[in-house]
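Here the complex is missing one protein chain, while the rest keep their positions.
Chain naming follows the written order as A, B and C, and within any one chain the residues start at number 1.
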Amino acid sequence: MSRRYVITFGCPDRVGIVAGIATFLAELGGMIVEAAYHTDHDTGWFFTRQVINADTVPIGVDELRARFGEVAGGLAVDGDWRITDTAQRRRVVILVSREGHCLYDILGRVASGELDVDVPAVVGNHPDLAGITEAHGIPFHHVPFPTGDQEAKAEAFASVRELVDAHDPHAIVLARFMQIVPAWLCTAWAGRALNIHHSFLPSFVGARPYHQAHRRGVKLIGATCHYVTPDLDAGPIVDQDVIRVGHADSITDMVRRGRDIEKVVLARSLRWHLEDRILVHGNKTVIL
Amino acid sequence: MSRRYVITFGCPDRVGIVAGIATFLAELGGMIVEAAYHTDHDTGWFFTRQVINADTVPIGVDELRARFGEVAGGLAVDGDWRITDTAQRRRVVILVSREGHCLYDILGRVASGELDVDVPAVVGNHPDLAGITEAHGIPFHHVPFPTGDQEAKAEAFASVRELVDAHDPHAIVLARFMQIVPAWLCTAWAGRALNIHHSFLPSFVGARPYHQAHRRGVKLIGATCHYVTPDLDAGPIVDQDVIRVGHADSITDMVRRGRDIEKVVLARSLRWHLEDRILVHGNKTVIL
Amino acid sequence: MSRRYVITFGCPDRVGIVAGIATFLAELGGMIVEAAYHTDHDTGWFFTRQVINADTVPIGVDELRARFGEVAGGLAVDGDWRITDTAQRRRVVILVSREGHCLYDILGRVASGELDVDVPAVVGNHPDLAGITEAHGIPFHHVPFPTGDQEAKAEAFASVRELVDAHDPHAIVLARFMQIVPAWLCTAWAGRALNIHHSFLPSFVGARPYHQAHRRGVKLIGATCHYVTPDLDAGPIVDQDVIRVGHADSITDMVRRGRDIEKVVLARSLRWHLEDRILVHGNKTVIL
Partner (left out) sequence: MSRRYVITFGCPDRVGIVAGIATFLAELGGMIVEAAYHTDHDTGWFFTRQVINADTVPIGVDELRARFGEVAGGLAVDGDWRITDTAQRRRVVILVSREGHCLYDILGRVASGELDVDVPAVVGNHPDLAGITEAHGIPFHHVPFPTGDQEAKAEAFASVRELVDAHDPHAIVLARFMQIVPAWLCTAWAGRALNIHHSFLPSFVGARPYHQAHRRGVKLIGATCHYVTPDLDAGPIVDQDVIRVGHADSITDMVRRGRDIEKVVLARSLRWHLEDRILVHGNKTVIL
């Protein structure tokens, strides 16, 4: 795929925003390859994502940003925008515990070229997944989390943060990472940390959701990918999916069958995140 | 379809139950048309449903019941069994409020012969759906529910019960009936009253679930059919389904799109109930 | 919902189209309520649908059309555009045979206000569904189709056409109408006639698709809504859906269960059609 600039922009809706952006791009000669718009009628907020063929833009990305900033400023004082360049390769750091299916799935997508990113590090609070990781030529960092000891846990999280932030990643993926991220770290990683929760949220928040689902006798189980926020399992939902279960499915069956949903929901969400398709507003996502 | 006897049986599992039932049926000459078994390994409970071609059974249904009772008693002291005869037409009474889509859907299935039952009465706490009901030649009973006045509400429920019980129905369908059924009536109708709740339970219990879903920003909305119990929206789940929604769906869109799921989930559950496919055990259902 | 103007436009893609349309609307003061764009990279064709709050447009719809025509002409010589006004109520004529579930479903949606249209006539080649139709206060026209006699069939189709065209309908819905529409009539109704076919096309074209599906042993059955064209069951697909079946499902079960999919797929497609969301290009649809 040729080089692209991806523009995302959100601001209070009013007449003339689309015209302003489109005219700016047309005057530059920028060919719009993909465009999506959404207006949230509850909040009166406007959202757009536009993909431009970089070859048709006669200026560099820095000058594009500077000029677009002027246009955006003219359209709204409190607008929120970003321009990314697909020529810049994305970095993803993955956090794991013991369950390897999501890690294995992502690494397979990277290895096959389906997901065109660098994974410079995997960090685990258990050493179990070092083998899989290193077989893909990726450094694995084991940071033990002592149970019970809050101070030691805080130190462990400080180590995790250091290991992650060293790569300045575009996405931090909690691929069945089973530690609760403290509020200060949620804030530091706001809008970049994606968690996969193994239930159809808001059902079955917290620990052992398949056990909760089995006890309640639900007929569908699901998985939810959301941005990590200080409220446990309550961040903006990116994607969800479900699979039918029945009385014959034991907890073990649910765990096994749910994994297939977890993998797909996480992979889809990560792709959208890396393609700048997700605009967060309040506690909700707009996927453009 | 020719006449059938439907046997359902549940008891603590042990060696020889299937042999006992099957030998009894084989000695009678009864042709098994359909059979399903399930053992719940958590509770050690055995469940079966067997459908017999009535023409192959040389005795009447009452004698069949008497003889099967002896077999069942020999297999377990605390077994739970029932034999129904498809020659006996089923009666369904429907409770409604203002929203007509579920009522309309069920009446259409009855009118077309898809659902082969009698609907001797529809009872509503609002008069809105009298027209649809009477156009199908079914008596509509309006029982007003005064808001706030608990005593008057209790009286209204007593009237509803009388109107319903007069028909000794095999199923009482709460087709978007928006009053909370009191505990004494849940008990009286135990195992016969099916409610359709417009969310994917246990998410969004109680009032205005689509509003709750919209606020949370979920990416799928659903509907749940469950048996009515004194715990609000917490009875044994019969069936559930979901439909994908997105940021562009307003609450109005969710309400409209959710209706299609509600109708299908309720119709499917009602059919299973009337075919004696649902065995309730604790707070869960086994669908055979 | 307040009054809206819906603009759809398709033309060969080039730089400046979005700017041209958006600037025209912004200068008018027109508030864009909903907007969608698509570029088909195989054919190089651009598509857009925009919904404008009519109250914000200071000119009438005829003048809007005249002025937009000039803008559109400036953007492309071979563009294809349309502006509709939600203040003008839509008319839908329905063709049926013997199976009533799709008819019943549509009439229920109209009666409840979910589908805000007029149904001035239902035409059937069998009289079976006259009762349902007339119960909704809609005239039913029975046009018998003699089997085998081609000349009489052509005359019957001429009658059907006359009955339909008398209402100049925005949509002609073949709600399980089991006669093959002749090419000349497909042409006359091009882009307005929606058929529901009871299979997941292109599988099981033609007669008795559920029988074909049962024979093949598929594990999912489906339904397809498409625009009617002279090639049988080969017109542009609007929507499709499927439902899981298994070895225990007889043909009768498949017919019954498939109906729920047919109804939903047809209702969804009809809504999109009436909201001007469907842009046909070649033999494919773009749903905006």
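Everything below uses one rule, namely that contacts are C-beta pairs under 8 Å (C-beta built on N, C-alpha and C of every residue); 3 or more make two chains touch, one makes a residue touch a chain.
What you see is a predicted model, and the numbers here were worked out from it, not measured in a lab.
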Review point. For the full complex, which residue in A:66, A:87 or A:135 touches the chain that was left out?
Key: A:135
Review point. Please identify, in ascending order, the residues of chain C that touch the omitted chain?
Key: 38, 40-42, 200-204, 216-220, 222, 236-242, 246-248, 250, 283-287
Review point. Residues on chain B that touch the omitted chain in the whole complex?
Key: 15-16, 18-20, 22-23, 25-27, 29-37, 39, 41, 56, 244
Review point. In terms of residues, what is the contact footprint of the unshown chain on chain A?
Key: 34, 100-101, 104-105, 108, 111-112, 114, 132, 135, 248, 256, 259-260, 264, 267
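Everything that follows uses one rule, which is that only the chains that are shown with their structure count from here on.
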Review point. What is the size of the turn, to the nearest 5°, that moves the C-alpha atoms of chain A onto the matching ones in chain B?
Key: 180
**Study point:** Interface numbering overlap (same over half, different under half) for chain A and chain C
**Key:** same
**Study point:** Distance between chain centroids, defined by C-alpha means - chain A, chain C (Å)
**Key:** 37
Review point. Chain A to chain B: how many Å between their CA centres?
Key: 41
Revision key, fill the gap. Within chain C, the set of residues that touch 2 or more other chains is 34
